[in-house]
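Here the complex is missing one protein chain, while the rest keep their positions.
Up next is chain A:
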Amino acid sequence: MTLKSFMNDAISPWMKNEGPEADIAISSRVRLARNLDSLPYPIIASEDDLNKVIAETETKFSAHEHEKFGALSLLKMQELSENEKRVLVEKHLVSPHLTREGPARGVLLSEDESLSVMVNEEDHFRIQCLLSGFQLEEGLACANAMDDWMEETLDFAFDEKRGYLTSCPTNVGTGLRSSVMMHLPALVLTKQLNRILPAINQLGLVVRGIYGEGSEALGNLYQVSNQTTLGTPEKEIIKDLSSVVAQLIQHERAAREQLWTNSKDKLEDRIYRSYGILSYSRRMETKEAMERLSDVRLGIDMGIIKDVQGSILNELMVLTQPGFLQQYAGEALNSQERDWRRAALIRERLTLEEESHDGGGEL
């Protein structure tokens, strides 16, 4: 398979860098947790009960076309290979939890993969909309539309006082978790982020690194999300998160300008070094790949590197994960083989770029 056709299959809309403010707010996700009121929750349900949920989902939602979402297909976890499951996780379409535990788990997917409904994860249903750029309101509208459609024929566990009843008390009420993935290299470089984060936490929002441990984030990618789900209407939750995201975007832009004025030479050097390493190296660990890609992406966004698409960070951070590398290689790989393949895939991807611009650069 060529890299081009592999990528066409692998790329979800959220990776395409097309949404508003997508240079900094990479993607937006809105998730609603829902349960049936007549069956025990997956944590204690019998296999029979879980199968009922799967069967309901299949007959009611995967057999019909929806006017907005089109045809939805139900993927059953037990019918997928380990690597196929891994790829779903790496594309952020399902949680690792869904692929690990127990029988009768599945995911309902729209054709363009912007909508997914996890079935029998921690809750019976987890409706998720994942969009490119800063699109929280659109995400909420999308998740609400799916919720409304499902509620036409399903009795959801709902209580006037407590709202939507979820398995974990941290989700009760709206069942809403909304988040934005942000690329904040200039705030990290100028050491401003550590001053901003505590303030955000005080607003009931959480910021954490993606693919990283604790406060250390790989590739300067951070996820900002709401923490509380009870006592505030959905629109307000989204509004609060949006205003913080908008401010972070502003700060990041200001920090980029500051870098440009104060240390343009140093910045250019750093970016071109990373570009060079990505273009020519033969072995690349995930951590380094993410750091270098973040630099190159910053270079593209600031107009220092031209002729390379900004979506390169979004694409490659997913495509260079272990599951995808193995899928592309068509075989299982150990971690050293993966480092070779990762470097090769990045080189190949950059060559594609140059060919499409007639750059003719040889690697």
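Please note the rule applied: a contact is a pair of C-beta atoms (placed from the backbone, for glycine too) under 8 Å apart; a residue touches a chain by one contact, two chains touch by 3 or more; residues count from 1.
Following the convention adopted for this analysis, contacts and distances are computed from a predicted model.
J.: Write down which listed name, "Protein-arginine kinase activator protein McsA", "Phosphate transport system permease protein", "G3E family GTPase" or "ABC transporter ATP-binding protein", is the UniProt protein name of the chain that is not shown.
T.: The correct option from "Protein-arginine kinase activator protein McsA", "Phosphate transport system permease protein", "G3E family GTPase" or "ABC transporter ATP-binding protein" is "Protein-arginine kinase activator protein McsA", the UniProt name of the unshown chain.
J.: Among A:N83, A:T190, A:T232 or A:S279, which one touches the chain that has been omitted from the display?
T.: A:T232
J.: Which of these, A:M15, A:I54, A:L176 or A:L248, touches the one chain of the complex that we don't see?
T.: Touches the omitted chain: A:L176.
J.: So which of A:G106, A:G139, A:G163 or A:G323 would be touching the chain we can't see?
T.: Going through A:G106, A:G139, A:G163 or A:G323 one by one, A:G163 is the residue touching the chain not shown.
J.: Could you pull out which residues of chain A are in touch with the chain that's been left out?
T.: Within chain A, the residues that touch the unshown chain are 35, 37, 39-41, 43-44, 96, 122, 144, 147-148, 151-152, 155-170, 172-174, 176, 204, 213-214, 216, 227-234, 237, 285, 287, 334-336.
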